[in-house]
Every structure is written in structure tokens, then in C-alpha cells.
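I am attaching a structure below and will ask some questions about it afterwards.
Below, a portion of the complex is reproduced, with chain positions unchanged.
To keep things simple, chains are lettered A, B, C and D as they appear, and every chain counts its residues starting from 1.
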Amino acid sequence: MQQNDQMAYDRGSTIFSPDGRLYQVEYAREAVKRGSVSIGIKTAEGVVLVAEKRVSSDLLVSETIEKIYTVDDHLAVAASGHVADARQLVEFARRESQRNQYMYEEPLETDTLAKALGDHIQQYTQYGGTRPFGCALLVAGMTRDGPALIESEPSGAIIGYKAAGIGEGRADVEDALEEGYDEGMSIDEGLELAVSVLVDRDDTTLEATEASVVEEDGVRSVTSQELHEYAPEDYDESDEETEE
Amino acid sequence: MQQNDQMAYDRGSTIFSPDGRLYQVEYAREAVKRGSVSIGIKTAEGVVLVAEKRVSSDLLVSETIEKIYTVDDHLAVAASGHVADARQLVEFARRESQRNQYMYEEPLETDTLAKALGDHIQQYTQYGGTRPFGCALLVAGMTRDGPALIESEPSGAIIGYKAAGIGEGRADVEDALEEGYDEGMSIDEGLELAVSVLVDRDDTTLEATEASVVEEDGVRSVTSQELHEYAPEDYDESDEETEE
Amino acid sequence: MQQNDQMAYDRGSTIFSPDGRLYQVEYAREAVKRGSVSIGIKTAEGVVLVAEKRVSSDLLVSETIEKIYTVDDHLAVAASGHVADARQLVEFARRESQRNQYMYEEPLETDTLAKALGDHIQQYTQYGGTRPFGCALLVAGMTRDGPALIESEPSGAIIGYKAAGIGEGRADVEDALEEGYDEGMSIDEGLELAVSVLVDRDDTTLEATEASVVEEDGVRSVTSQELHEYAPEDYDESDEETEE
Amino acid sequence: MQQNDQMAYDRGSTIFSPDGRLYQVEYAREAVKRGSVSIGIKTAEGVVLVAEKRVSSDLLVSETIEKIYTVDDHLAVAASGHVADARQLVEFARRESQRNQYMYEEPLETDTLAKALGDHIQQYTQYGGTRPFGCALLVAGMTRDGPALIESEPSGAIIGYKAAGIGEGRADVEDALEEGYDEGMSIDEGLELAVSVLVDRDDTTLEATEASVVEEDGVRSVTSQELHEYAPEDYDESDEETEE
């Protein structure tokens, strides 16, 4: 389809193009690709979430940039894309969790949350007067069947992964994850894999990185200082200083 | 009608083209054709549903891609097209089933569900501010008159079939089904036919396949391992490894 | 009026063209013409409804294609055009019938139903945010004054007929009906006339035909097997086998 | 104003053109002109309404085409233009009449009804999301001051007439009425005048004509058979047979 024709169908969530595509959803995926990368790795012991932050100024307090959010004591999500959109979805997730706790007096299952998120996101792709959410989420939780890692994306589709990357350079990240992944890996090995994938990228330093682990005992935050322990041996901390 | 003219009538559910067509509905059918194939076969003993999944990465947990959904203990549906749209319809179906059980204290009839789905889908083709559903469903159930298989599609039309395929390559699938179908076939023979139709296609492996059987005893899930038993003798499992 | 000018006025139910036409209603009539034909004949004893079905595949269960619907025990309608639209109108008719029974404890009169349908259909031609219904109906009933046959169409107009055809090839069908019609004919003669008009058309076989009779005793369905008894003597059943 | 400029202002009820016109209202008047003619004559004894019908097929039951409607036992209206639109206005009129009877326990005055109709019609010319009504009405009633005949048209304007024609060929009809009208004429003379005006037109036969009289005793329907008594002497009934 030519450029002019595509432009006839890409300015509303509520229309299909002649070949059955929803362009606004596809453009929202582009918004995700413009976001900094987030990585999730499901290990034998739990799920690892590591996210890169874009720190544009030395005066910025990087801790205030949230890429990983705790939903409840056994659920966390990492986001890429429009941060204000992601925050809306995180709040939706937290309300769902509280509602579930209140109504059923038991914690929300990871896949139940992912489906609720997906349904919520889908509504924004079918009705007029709104745009799709411009962000993807990695939902990490401990379930009866062990650790679970599920991605939600702007169409409302939800898919489980052993390891996944969302945001800028997703393809390269997933290649690196496929190479290093092992189902039996420990959380420490998961952190090592995630960190090595991140630092391999030219523009990432561990200073501007956020990490959490969802394990049997709940959600645990990993500081960027702690992350250094998981860095490859040849990782040169002094590089961080020369960053511009 | 020329390209330019068609473009004048294809950007809203709420208008007819001069030749009486609803282009947005036709484009939604294109969205169905872009989806991976699902097959339904009505046998003498029950209905077989087999669906192919698109597994884009080794790290993806293929079990989390749902193509076949249990609606209640005697009803299941297989979907092709936009997965988040399909999930909405499945949830609608489940609510209808629960409402029916609650109000009439008896299970929902297959054709009653199909009509309710069709009516729900039709609304999205007549009123503004929304788009049609970009998915088709195969509704499978056991009724007083035996097994039933009904397709719903984006216009809201519902049609019963002895055997049907929806999604990518529907025409080829239906040709193969017509050739191999026999009304008196058993469920096992139905599974064999479905599997043979699927593996004939270049890009399908049984690993990425989901199946369910709706029979007298209810809905029964068939694992991809079990499906191998129904594969043609010349089916080479090693092919699966070399898939890219 | 030239093509370009027509296109300025034909994309909304809620505007008139400079010559006072409602193009969306006219296009909805085109949708009716694209549908398979339905025939109604008012005889001295009751009303005959016969409808052709489009059976696109041998695996399709033609009984599940509904063209004739029973509204209550003395009222039936045959439809042509968008099937999901027609189903909406049939459900509207059934609700009207139940409401009438409940409120007045007497059956709904045929012309009262036709007017209610026409009013409902008219609303979709005057207000924005929706499209007209893309179907026509033949409403058949027994009234105090004997049998009645009324057509409703996308503008909301309703007109009584002695015999009428809606859908594809309406003009030819009506010519044939005018030639063969007699007000004093019996139901059997009405069925004969309807069947002979249908089988005269190249692409019709009695296998893919649905029929009902509305008579003193209520609505009675006529199977496609029974319809063969009404076929002209030179009708060759073997033709049905060679259909493609 | 040139064609292109007019087209900039004629596609919404809610905008004025630069010269202060409401094109959609003017186009709705064109819809009236496309309708078959209705004639009203106010005589000394009552009001005569005669309306021509378009009978497109011998199988059509012309009695089911309504052009003249009884609103209550002293009020009737004749319509030209979109029949489904006219039916809406007639129902509005009947509800007004019932409401008036219920609230004030006295019959609705003719001019009160005409104003209520005009106000209702005006709303459809000022607010968005709808189109004007594509029909005109002749409202006939007996009042304290004697017979009354009032026309309502798509702008919502209402004007009283001694004799009036609406629909196709209105100008010629009004010329003929002006020539033959006399305020002191009896109802029979009024019917004679109306019939002579109608049969003077090439395409009219009394068979396809509907008539009512609103007089002291209430509304009385005049059959097309009775109308023949009022036909001019040179009216040749055999012409009706040769009509095509």
C-alpha cells in the first residue's frame, strides 16, 4: 500500500485499513520502541526485571524516573514507552489488585491481572474519542505454578515469555537473551544475564538502571549499586563518568 | 468501482457504499485472514477444534497464546484474527453462559450463544464511534440434537458448518476438509483430519498447536504432545527443530 | 447530477442531496439487491413465503442459514440483504409481539407490526451516528380480514402486496409473479407459483430453499423435500448434483 | 452563488449559508416535491383532502399506501414526500391529540396541532445530528370558527390556506385550484374540484386515489369508487385499464 493510501486509514483507532490493520495500534507500538528498554527474565527462583533509564541531565534525580512499579507484594511490572500512559496502567493494576484482595480475600493471579490489563488496553483500540496506550508492560509475578512473566502491548494482546525485552532495540536484546537464557538459572544468574545484555549496549550505564526481583518472599528492589556486582568483569565503571 | 471512489466509503462502520457494501466490515474480514488458522470439525461423537499458533520467539511461552477458549463445560470457541478482540467476545460468551445458568438454571444452547454473539457483533457494524470486531469465532457445543459447529464473523452473520476453517489460508483448508470429511467420523478421525490438514501447510508444526474436543462428557483439552498421535505417518518431528 | 456532486451528499443518513434524496437509504436498498431472493404470495387461504439461500460450501449446514423467521404463532417474516441486520429487526418484531401479548392479551396485528418495524427503521435514516438497516422484510400474517403480506424496506416505508419479491433479481421475479398470480389461488397453488418462479432462475436449486406458510392454523414450515412436490414437471433434480 | 460555494454550506442543518439560507431545509422541500400530490380544499361545510398514490405494480395493494391519516375524530392530515417521515409526524400528532384529551378533556384545536407540529419540525432544522423531515402535511380540522386547513412544511413554518396542493406539480395544481375555488362551495363541490384537478394530470387515475372529508360529524373516508361520482363527465374510466 502506498503512503497516501496508508494515511487515509491511520488517524483513528476505530477504523481498519483495507488490509485489515489498525494503524493507530501499530503507531502506538512505535511509541513503545521509542522508550528506553526494559528486560524481564523468568528464572527457576523468580522473575528478574531490569530497566534502563534516560537521564538527560546531571541535575535530574534518576530515582524519580520510575520504570519498574510494585503492584502488590507479589506482583511487579516494568514499562517502556510513554511514562504517563504506563502510570495509568499501573494504577489500574493496583486498583485491580486491591479489588481482588477485598472481594476474594486472596492475592490477584499474575495471568488474571495480565488479562484485565489487556482488556482495559483493548477498549482503547475499539472505541472512538481516545487513543491507544503508548506503552508496553512486562508483568512479573509468583503463581501457584511458579514464576510468571507476561507482556502486554498496545493492541491488548498478552503473551507469556521466558525472557523478554520491550522498548528501544528490542530485537537485539531478545537475540542476546535467547543466547544466554537457561530455564534453570537462578535469580543471580538472571540478574547477571540482564545486566550483561544492558551494558553491551553503547549508551547504557548501570547508574541509570532500575531493577526488581519477584521471588517467593515477595518483590525486592535491587539498587543500581547492587547491580554492579552482577556486571561482567570487563565492565569499566569509569566509563560512567565520561558519559555525556 | 475505482480505488478513489472506494476510499470515499470505507472509513466508517456507519455508511454504505453506493453498491450497498460495508467496507469496514470487509476490512475486518481481512484482519481475520491475517490471523493464524483455526479448524473446527463436527464428528458423530462431538466437535474437534484445532488451532495453529504463531510462535515468534523461542523465549515465548506458547501455552500463553490462547486460540481456543472454554466458555462453559459444554461449550468452546476457537478464534482467528485480533486476539484482544477475540478475548472480548469470549468474555461476552462467558457472561452470557453464566447469565443463562443463573436465570434459567440450564446450560446455554450453542445456537443461542452464537446468535447472542452475532447480535453483539452486529451492533459494532451499525453505530458510529466504534469499529467492527477484527476476529471470527468457531463456536463448538453439544446440543439436544448432537454436536454443533457455528461460525461467527465480523458482520454478525452466523452460519453452521460440518467442518470449517477460519484465518489465513481458509480457502485451502476448506478444500482439504471437504476432501477428507465424513459425517460419521469419530473424534479420533476428526483429530486426524484436522492435524493432517494443518501439517500439510508449510509453516505449521504441532508444537505450536492447540486443540480441544467438545464431546458428551464436556470440553476436553488435547495437548500438543497428544496431537502427535494423530499426525500422518510421514510427519517428521525433526522438522520442528529446524524451524526458524 | 454528476458523480462528484453525488459523492458530496451520500455519506451520512442525516443529509438530503440538493434534489431531495437520501443516498444512504438508496445504498441500503442496493445492499438488499445484493441479497438472495425471497418471495411472498398472498393466497385465499394464507400467505406463502419461499426464500433462496446461498450455500457457498458443501460443508455448510444450510439449515442454519435463516431467511424466514417465525415472529409468533400467526406471524412470519422473510428477509433479504444483510443477515445480521435482518436478525435485529426480527428480534425487534418478536419483542413487539411479546409486549403486545403481555399488555393487551391479544396477538399483534400484521399491519401494526409492519408499522412498528417501519418506524424503527425510519429512525435509522434520520439521526446521525448510525446507518440504515441493509435489509428488506416480507411480513406475512393472518388478520381479521384474512391473509396479509407487507414489505418493509430501508427507508421505513411499508407497502402491502398480493405477491412480492425482494433481493436479487426482484424485477424479473415480480414479472413472473404478475403473470402467474391469481387472488383465488390456494396455498398449494401459491407454493407451486413460488417454486416455479425460483427454479426458473439459473442458479437456484430446491435444496437451498426455505419455505413457510402462514395460514389459519398458524405458521407451518415447509421442508425443501416437501418443496419438490411443488416443482414444475420438467424440473430435473439431477441438476442439483452438478451444481458447483 | 456558484455551485462550489453552495456545496460548502448545504450539508448540515446547523449552518447558514452566507446569504442566510438553510440549504438542508430547501433540499427537504425538494423531497416533498418528489412526492405524489395531495390536495386540500376548505369548503363552507368542511375540509376535503384528496391524495394521489403511486402504484408501481399491479400486485401492490394500493389501500396499504397511506397518504391521508385520521389524527382524531375531528382532525385529519394529508402528506406528500417521504412516507416514513410523514408517519412519524402523524404519530406525533396523534400523541399530541391524546395528551390534549387526557390533560384538558377537550379535543385538540387544529391550529394548536399545527403549531405543535411546526415546533417539532423546527427542532430538526436547528440542532445537529439529525436531518429535517422530508415531507409536508395538510392539516384539516373543524374548529369553533368552522373548517380549517393548515400546511406545515420542512422549515417548521405553518400557513393556513383556503385550498392548497403539496407534492409534485404543486404550482399547476394551485393554479387550477385558484381558478375553480369558491369560499361558499359545498363538500360535494369541493370533491368535484379536487377530482377534476387530479384527473387533468396525465398520470393520475381515480383508482390510485385516497380521499377524506372532515366535516361537522367528524372525519369520513371517501372510497375511490365513490370518487368516480365526482369525476368530470368526460372522464373515461377505460383509461385506467390501459395504464402502464
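Following the convention adopted for this analysis, a residue touches a chain if its C-beta (ideal position, glycine included) is under 8 Å from a C-beta of that chain, and two chains touch if they have at least 3 such contacts.
Just so we're clear, the structure is a prediction, and the values are computed from it rather than from any experiment.
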{"item": "Assembly size in copies, with 4 chains present", "value": "7"}
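Just so it is clear, only the chains that are shown with their structure count from here on.
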{"item": "Chains in simultaneous contact with chain A and chain B", "value": "none"}
Apart from chain C, which chains still form joined groups through touching: A, B | D
{"item": "Computed distance of Cα centres, chain C from chain B, in Å", "value": "31"}
{"item": "Centroid spacing, where centroids are CA-atom means, of chain A and chain D in whole angstrom", "value": "69"}
{"item": "Chain D: positions in contact with at least two other chains", "value": "none"}
{"item": "Topology of the chain contact graph, where touching chains are joined (line, ring, star, complete, other)", "value": "line"}
{"item": "In contact (per the touch rule at the top): chain pairs", "value": "A-B, B-C, C-D"}
{"item": "In the complex, chain C residues that touch chain B", "value": "6-7, 10-13, 23-24, 27-34, 57-61, 63-65, 82-85, 87-88, 91, 124, 128-134"}
{"item": "In the complex, chain A residues that touch chain B", "value": "5, 8-9, 12-22, 111, 115, 118-119, 121-122, 125-129, 150, 155-164, 174, 177-178, 181"}
